[in-house]
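Mind having a look at this structure? Questions to follow.
One chain of protein is taken out of this complex; the other chains stay put.
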Amino acid sequence: MSTPPFSRRSFLLGAASLTTVPLLASCVGTGADGGAGGGTTALTLQSWIQDAGPKAALESVVAAFDGPPVTLNSVATEQFRAQLSTYLTSATPPDVLGWYAGSVANSYADEGLLLDVSDLWAPGGACANFSDALRALSTGADGKAIFVPQNYYWWSIFYKKSAFQQWGVQPPKTWDEFIALCDTLKARGIHPLTNGIGSTAWMSAGWFDYLNLRINGAGYHRELLAGKHSFEDPQVTAVLEQYARLVPYFHPNQTSWDAQQAVTPMVNNEAAMYLVGAFCTEYFPADQRDDLDFFSVPTIDPSVPSAEEAPTDGFFAAAGSQNPEGAKQLLSYLASAPAQQSFIEKSGSSNLPTSPDVDTSTFSPLVQKGITLLNETAEITQFFNRDSSDALQTTADAALTQFIANPSDIRGTQRQWQQAAQQVFSS
Amino acid sequence: MTTMQRAPAGAAPSTRGTRDRRRGGPLRRVPLLVWMFLLVPLAVELFWVFWPAMNSFSLSFTSWKGVGAAKPVGLENYQRLAADPIFHTALRNNVIWVVGFGGLSVVGGLALAVALNRPGRGVGFYRSAIYLPMVISLAVTGLFWRVMYQPDGPIDAGLGVLGLDWLQRQWLADPDTALYAVLIAAVWRQVGYIMVLYLAGLKGTDPTLEEAAAVDGANAWQRFWRIVMPQLRGVNTVVFAVTVIDSLRTFDIVWAMTRGGPYNTTQLLSTYMFQQAFTVVNLGYGSAIAVVIFLLAIAFIITYLARQARAEES
C-alpha cells in the first residue's frame, strides 16, 4: 500500500484543519464532489425495506426488470439512514435508492444530490397520471421532480372482526363510543389497545398525530411540526389530555414491544385494537389476515375537517449516477402499473399503489376500504417524522414515551418537549 | 521519509549513544529495518485512525448536515452540550457504566480466576463455560438478553416460579432498571474475558513466594493482597486499558437492547453521539460528543499510567 508517503502530509493537513476551522482542507465538510464519468451500465438499487414480505416482493419485481442488470442491496433501516448521506455524496453512488418523500429528500435535492426526474412526470412519463397530491409531494423547492412514489398506506385503528363478534361489540362511530368501547373491553379483562413503543418509540407518535388532527386539524398539525407553534400551546395541552385518557387502555407491555411484536396480543385475542399503518397486516399469521378490519380514529370535534395519515414510500435517484438513463428506466419500471401490482400482491402487506392505472378491483376488501377512506378524507398528512424531520421525531419519542409513563405531568412534558424541539429548529 | 526520521536519532549518539554504550546495551543504534518495523504500522494507524479523527474533531467546531459545506460555529456545540439535559444524563450514565461495568467485571473476573486457577476436575469446563459468552457479539448478546427480559420471558417466568412475583417488571422499559439490566448483560459477556487475562497473569506468579508467606503465618487474604497482587501489575495494566476502552466505547449492546430509551434514560455518550450524528444527522454536535468521550478516555489512561510510572520509580 502507498500509505506511508500519504500519511504524514495528510495527517498534518488534518491537524491544520483542527486549528483553523474555516480551512477544512480535509475529506469531510467540504462540498460534494461531482460524479466522475463512467460507462458502466449495471445499476445498483439500495433498499431499506426489512419486513420479510415486502423485501421478497421487491426482489422478485426487480428480477423481472427488462433493462440493465440490477444489484439490489437491502440494508437494515437504521444503518441505511446513517449511511444515506454517504451514499449520495459518494463519487459512485448507488443509482436508485428507496426512501420516502419529505424533508430529508428535499434537503438532499437542495444540495443537488438527487437526479432530476421531471421527464417521468411529464406527459407520457411513468408518473404522468399520478395524483396532484403525489406530484406536489415529489417536487423539490426548485420545481423539479426528484421522487418517484411507489406505494402508500393508510393509518387506522385495526381490529379483528371475529374477536369483536365474540365479545359482542361494534366498531365505534364517535369518540364517546370509542371511549365507552374501551371501558367495556377493559371491564372484561381485555386490553382495549396495543402498541409497540419499545425499540420503535416512534409508534407513540401515531396517536399524537391523530389526536392533533382530530382536535386541532391538519393545518395546525403541519405548522406545529414546522416549528411555527410551540409545543407548550394550549392546543397541544388539549391533545395530551385526550392522550392521557387513553393511556390506561393500552396493554402495559407496549413499552417492551416493537411495532411487530405488538400484534401478538391481538393474535391471541388479549388485546382488541391497534392504531397502526396498513403494513401491519403482514405481521399477522396468514390465516388471520382476512379477519382484519379497521375504522378511522373517530371524530372528536365535528367542526374540524377530516384528515388521515398516508405515508408514501418510493425511490429517488442519485445525481451522481453513472447511468442516469438506466436509473430513470428502472424508476419508470418501478412506477409502472404492472410492477406496482406485482409488488403489492407479493408483499402480503396492504399497501396501496400510487399509480391510478393499477387494477385494484382484485385487491382484498380491506384494501378497497382503505382506498375509499383516503379518497373521501379532506386532508392527508404523512407521519410525524415525514412531516417534520427525523431530528424532531427523536424529541417526540422521548417526550411521548415519558408522558405515557407519567401522564399526569402534561405541563412538564410540554415544557421539556418544547426545549428539545427548540434545539432542533435552531441548529 | 526514513532518512529524515533517522536524522534526530543519528544526532543523538553524542549524548545518549555513549550512555547506552556505557550501560552495555547491545542495541545502541536503531537499524533502518527496525525503523521500518515501527513506521509502517504507525503510518497505517495514523492514516486510518488519527487523520479521520482529526477531521471529525475539526467538525465539532462546525454545524454540518452531512452534505454541502460545513458551517463554522466556533464553540457553540460545546456550549450547547453544557446545557443539554440528555448529555448530562449520558455523562452520568457513563460514570455509572465505567464503575459498574468495569468494577463488576474486574472483581468477578479476578475472583473467578483465583477460584479456577488451580487445575482440577471440571475446572477446564468451568473456565470454558464462563468464557463462552465472549464469542457472541455484543449486538447478539443484546438480542439474547432482550429475549430474557421480555415480559413473558424466562427472567419474569423464573421469578414467578420462585414466588417473587413482586419483583417482576418490564426490565428494559422501566427507567429505574433499564440501565442496570443492560449492564448485567454486558458484564455477563465481559467477565470471562477478564478472567482469562487474570488466569494468564496468575500463571506467571511465583508460587514459592506465596508458600514462604504461608509458612510465615500470613492468611490467604493477606497472601493474595501482599504477594500475588503486586505480581499482577502487568496484567492489571492490560485489564485497565481494556476496561476503559470497552466501557467508553460500549455501543452495540445498548443500541440492540434499548436504543438509549426509555426516554433517553439509558443513553450513554456513545449512543447519544450516534443518535445525534446519524439519526438526527447533526454531525458537528455528534463530533463534539466524541471529543468528550476521547478526552475522558485519555484522562483515565494518563492518570493510571502516571500512577504506575511513579510506582515503578519508587
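Going by the order they are written in, the chains are A and B; count residues from 1 in each one.
As a working rule, a residue touches a chain if its C-beta (ideal position, glycine included) is under 8 Å from a C-beta of that chain, and two chains touch if they have at least 3 such contacts.
In the analysis below, contacts and distances are computed from a predicted model.
Q: Given that one chain of this complex has been left out, which of "Cation:proton antiporter", "Carbohydrate ABC transporter permease", "Acyl-CoA dehydrogenase" or "NADH-quinone oxidoreductase subunit H" is its protein name according to UniProt?
A: The missing chain's protein name, per its UniProt entry, is "Carbohydrate ABC transporter permease".
Q: So one chain is hidden, and I want to know which residue out of B:L75, B:V99, B:L167 or B:I298 touches that hidden chain in the complete assembly.
A: B:I298
Q: Of the listed residues A:N268, A:S361 or A:S426, which contacts the missing chain in the full complex?
A: A:N268
Q: So which bits of subunit A touch the chain we can't see?
A: 1, 26-28, 44, 46, 50-52, 55, 71-77, 79, 82-83, 85-87, 90-92, 94, 258, 260-261, 263-264, 267-268, 283, 285
Q: Taking the full complex into account, what residues of subunit B touch the chain not shown?
A: 8-9, 12, 16, 20, 25-28, 30-31, 33-35, 37-38, 40-42, 44-45, 47-53, 55-56, 66, 115, 118-120, 122, 125-140, 143-145, 147-148, 150, 152-154, 156-158, 188, 193, 196-197, 199-201, 203-208, 211, 231-235, 237-238, 241-242, 244-245, 248-249, 251-252, 269-270, 273-274, 277-278, 283, 286-287, 290, 293-294, 297-298, 301, 305
As a working rule, only the chains that are shown with their structure count from here on.
Q: Just how far, in Å, is the C-alpha centre of subunit B from the one of subunit A?
A: That pair's centroid distance is 38 Å.
Q: List the residues on subunit A that touch subunit B in their complex, please.
A: Residues of subunit A touching subunit B: 1, 3-8, 10-11, 14-15, 17-18, 21-22, 24, 26-32, 78, 81-82, 85-86, 88-89, 107-108, 111, 113, 198-199, 201, 252-253, 255-256, 390-391, 394, 397-399, 401-402, 405, 416, 419-420, 423-424, 427.
Q: Would you tell me which residues of subunit B are touching subunit A in their complex?
A: It comes out as residues 1, 39-40, 43-44, 46-47, 50-59, 61-70, 72, 74, 80, 84-86, 149-151, 170, 172-173, 175, 258-259, 261-264, 274-275, 277-282, 285.
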